[in-house]
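One structure follows; several queries about it will come next.
One protein chain omitted, others in place.
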Amino acid sequence: MATTIARYWRETPRRYNLGGSRCTVCRTIYFPPRSVCPSCSTHRQSLGKMEPFQLSGEGEVYSFCTVHDAAEGFEMEVPYVLALVKTREGPLLTGQVVDLPAERVRIGLKVRATFRKLREEGKAGVIHYGYKFSPAEEPPPHRRPGRSSEPSRSGTPAPEEGRVRA
Amino acid sequence: MREVAVIGAGMTRFGELWDLSFREIGIEAGFQALVDAKLSSHQLNAFYLGNMASGSLLEQEHIAPLVIDYAGLAGHHVGAIRVEAGGASGAVALHQGYLAVASGAYDYVVVGGAEKLTDVPDFTANRISGSTADQEWESVFGATLPGLWALVARRHMHDYGTTREQLAHVPVQAHAMGAKNPNAHFRNKITLETVLGAGPVAEPLGVFDCAPLSDGAAAVVLGPMDEAKKHQEIPIRIAASQVACDTMALQHRRELTTLEATVTAARQAFALAHRAPADVQVAEIDDSYSIAALVALEDLGFAEKGKSGALFAQGAFAPGARTVVNPSGGLKAQGRPFGAVGVAQAVEVVRQLRGQSGERQVPGARLGLTHNIGGTGATAVVHLFERVN
Partner (left out) sequence: MDVGIVSYGAYVPRYRITPGEIGRVWGADGEGMGASLNVKRKSVPAPDEDTITISTEALRVALLRGAIDPQEIGAIYVGSESHPYAVKPTATVVAQAVGATPYLTAADFEFACKAGTAAIQTCMGLVGSGMIRYGIAIGADTSQGAPGDALEYSASAGGAAFVIGREHLIARIRHTASYTTDTPDFWRREGQRYPSHSGRFTGEPAFFRHVTECARRMFEVAGTQPRDYQHVVFHQPNGKFPQRVGKQLGFTEEQMRYGLVTPYIGNTYSGAALIGLAHVLDHAEPKDRILVVGYGSGAGSDAFDLDATEEVGELDRSFGQPVSEFLEQGIELPYAVYAKFRGKIHMGGS
């Protein structure tokens, strides 16, 4: 399906980097970001009080399926695993699980976001990139990378608030 | 609010109607309903058309006046309004028609639903139906409608022990019913082995877990209950008409295996009608996917949470049961022309309550329910119909 480039481009911060939002009233985290919080929407207390919030990209498979009858533009990837991923911060994300045979995907599988091509606008059009998920059984969930002697420099935020990982 | 009756009903056969155009099927269903209601055209105040995607399927927007035009009613300048709510377009159109008559703004309206899916290739039709889910946060990642429902199925199996075999009972019963319905897209009986051996679409769902792409149209005529007898020997009262919505994307639901829109619409409908699920003898529910039917049975109150699979497999919703589900064959066997579905469900229930359903008649049915959803349940519509005398 041909669509305008702008429609993809404006979502880049979300699709590349998992930028979500958090309600400063009730602290609920959302992805994609919302301008009003559904949890305290009754009196619109949250209007203008949503702040950017960075997801870590770490989570686990909440449900999954193996798509054989592909959506247009995904034919070359069939069969592919489509999943709902429960992120460490809370929000559920829809995305593909890659780098693991379908029969080894299970509910509860630890995954992390990985940067992949989402689709191409034909052979001559632009290429859209964004997140998918790959297995991540190894790293413990709250591990802080960096140097052992000096865990964080340059005011680098901890992974939870960091902006690197998606 | 005054009481509203269905005084006429009509529908085309559902299926691959290669020789019929959108205009033709729309008119056929409408005329059947008008003749059934013994209503002359000049009495008609308005026309509501449930249609999901004429723009992308036929490259024809503004489709409601087109149907009125070819029905020969353009000279009467009857107002024609298209209603879109994905797969629930027909049921939401019915809700609009109901409100118009109930409020007294209009006396007589036709509510139609029509969709022509075979004028585009299958993959295009699937893409368009997939666009009833969230394009930006689901479809863009390769999510298809059956894929999203497969996510619901996997979680239902995980949380409640629902089995692949239990899911397979849904299409098997649907085809058994469709075999008795001359309007059905599929009139062949199938076995559990057929379903379980079919090719995968989005595992755990296979080909037979998914309703087909069909052409078709259906229409009902609504009027005030106190005038209904002039038009129809057995008018059927609309006891409740409820629409409820939820998040567009599955990922934002509070619970994956419950459609809160269905729960809400059903709860409000039963409360308004002072009835309970156990009072319903015939129900036409949305079985666009086998798992959707099981989830709907729980959300509507016909089965306890998590028990629908086992109950269905035991025949708890088959002919002879307290509540017979989808005697038409449902979306799976009668067919799935998106915008027509919600109206066709009403046609089936009205005919059942009138006792006109022949081989598949549910004996003595007096209270009927229809349930229609859009996308993965962002819209849910529940209607209750009652035979009054």
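Just a few scattered comments:
Which chain is which? They are A and B, in the order written, and residues in each are numbered from 1.
The rule is short, and it goes like this: a contact is a pair of C-beta atoms (placed from the backbone, for glycine too) under 8 Å apart; a residue touches a chain by one contact, two chains touch by 3 or more.
Please read these numbers as outputs of a predicted model, since none were measured by experiment.
By the touch rule given at the top, the unshown chain touches A in the complete complex.
Only one of the listed residues, A:K49, A:R88 or A:R116, touches the absent chain: A:R116.
Against the chain not shown here, chain A presents residues 12, 16-17, 76-77, 98-99, 101, 114-118, 122, 126-127, 129, 132, 134, 139, 143-156, 159, 162-166.
Operating definition for what follows: only the chains that are shown with their structure count from here on.
Only residues 123-124, 126-127, 130, 136-144, 146-147, 150-155, 158, 199-205, 247, 249-252, 256 of chain B touch chain A when the two sit together in their complex.
Looking at the complex, you find that chain A touches chain B at residues 1, 11, 15, 32, 38, 62-72, 74, 77, 79-80, 82-84, 91-96, 102, 107, 118-119, 128, 130, 132.
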